[in-house]
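The block underneath contains the structure these notes are about, expressed in structure tokens.
Removed from the display is one protein chain of the complex; every other protein chain stays in position.
Here is subunit A:
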Amino acid sequence: MSDQTLLSVEHLSVELPHGGDRSHAVADVSLSVGRNEIVCLVGESGSGKSITAHAVLGLLPPSLEIGAGTIRFRGDDIAHADDDAMRGLRGGAISMIFQEPLSALNPLARVGDQIAEVILVHAAPRPSRAELDARVLELIAAVGLPEPATLVRSYPFQLSGGQRQRVMIAMAMANNPALLLADEPTTALDVTTQKQILALIRRLQAERGMGVLFITHDFGVVADIADRVVVMRNGRVVEQGSVDEVLRRPKDDYTKALIAAVPGSRPASTVDRKIEGEPLLDAHGLNKTFVTGQGLFRPDRTVVAVRDVALSLRPRETVAVVGESGSGKSTLGRIIMRLIEPDAGAIEFAGADFLELRGSQLRAMRRKVQIVFQDPFAALDPRQKVGDAIARGPMAYGAPPAEAMADARRLLARVGLEASAAGRYPHEFSGGQRQRICIARALALKPMVLVADEAVSALDVSVQAQILDLLAELREEMNLAMLFITHDLRVAAEIADRIVVMRHGEIVEQGDTKSVFTSPQHAYTRALLDAIPGRSLFAGPQAATAPNAMTA
């Protein structure tokens, strides 16, 4: 073992309790992290990547135990170290940052105190108050947070997601760790924030010569940050090597398939689908402001979710609404579904103002606009059989139950499930299969417009690619117009004919996919494009981007 190796995991196995779908959470995993390098551990959900990282810190859930193998940190075996020794390491020589910074921070303590606490736990002679404060301020400045003096006194809920993650990083950096474990630290963040956080981790790593074990599911992020890559599947390492070797010349079939499935690694949908004709759905002047009462003596809090939005959708057309969190894109989708009533505006749809419809007229029109939600686990009633979930819609419009059920079975087969799935409950299906069920449920009513609200965002990339393909086939078969709401420009590029970019409730740019990607007009669109992870590797949709746009 060379001096340069900081962490080495050898033949690590973690057994799962009996009755699971496999016997090991991770099996025979070997990997190493050297000083001054970033190793990316990449895999889909259930690949065992997080378990591996948690095993290093001795943070496995109580039902799991390290079965075999060694974990060496600076040469010492820590796989079976006692609690005292592990506590000395955690937050000291090895620290960790998590995916969701809001739940990883104590909501009732000031940010500065939380950082100071990490220092105090590991400081041998207790530093003086002044020293401690200086150290906290220095850390806050080092992670690029604004106005450190004010920030130390704020509470986590007063910060944005990116700022919270910076606080987490400051806490992780507090004791100058030799090794940083980062468990999907940017997954919950917007792309532009993700880009900043990745740059921050990169900078801190280079300044301090840290080793970083970075867990992610996103090959784009891997391409941006990694020196070396370890690919995991079903608890086993399938391939590892330098980032160039693995991403450009993958040897393993699974790695190849994963990389091919990364949205944006394929050419954009530049095929002209010959969309023409009068708009099928034409919304204009949409406004929605959310008002939250703050109690008797404080003014109400208002949030403008959608401001003066106009949007049209032609028959067969797919329009992607792209924006970061809080841009109002989901509110827009729900207004079009009539799940949220806008304050003002009109939606002309099939010859009537959809927003003016009430009662039975509304019900008659509802079936023509259907929605597929983001989270396939929340979108199906856990106590309703899949067949019922699909057939219930047509039955609500008077279809005879037997016929509706036969239709449901046919649709299930069409979306790639067995017709027998109709008799089973949602919990028996995987995320991708559930999303197929949701699509079948939406299509059972033979809609003219399908709203897909982040419909593939919660899925693993390989499943994501399959669902996108399915949607692309179905829109041709059923002549669907589709409103595709997403935060991911790469996904938008794959499926959309036209792209609408939203920010703070307003549309900042719209145009056909190709022109938005090749010559973005608005600075915000350029920033979004620029923040797509893995641009160096996956040229993808913006391959033809003009050089000046690249540097913007």
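To be clear about the criterion, a contact is a pair of C-beta atoms (placed from the backbone, for glycine too) under 8 Å apart; a residue touches a chain by one contact, two chains touch by 3 or more; residues count from 1.
Operating definition for what follows: contacts and distances are computed from a predicted model.
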Legend entry - Identity of the absent chain, which is to be given by its UniProt protein name, from "ABC transporter permease", "Outer membrane protein (Porin)", "PepSY domain-containing protein" or "EfeO-type cupredoxin-like domain-containing protein": "ABC transporter permease"
Legend entry - Residue, one of A:C438, A:A452 or A:V516, that touches the chain absent here: A:C438
Legend entry - Identified contact with the non-displayed chain, of A:I66, A:M86, A:M337 or A:A472: A:M337
Inset, instruction - Consider the whole complex, including the chain that is not shown, and state which of A:H24, A:R366, A:R490 or A:R535 touches that chain. - result: A:R366
Inset, instruction - Extract the touching residues of subunit A with respect to the undisplayed chain. - result: 62-63, 337, 339, 363, 366-367, 369-371, 373-375, 378-384, 392-393, 396-397, 438, 441-442, 445
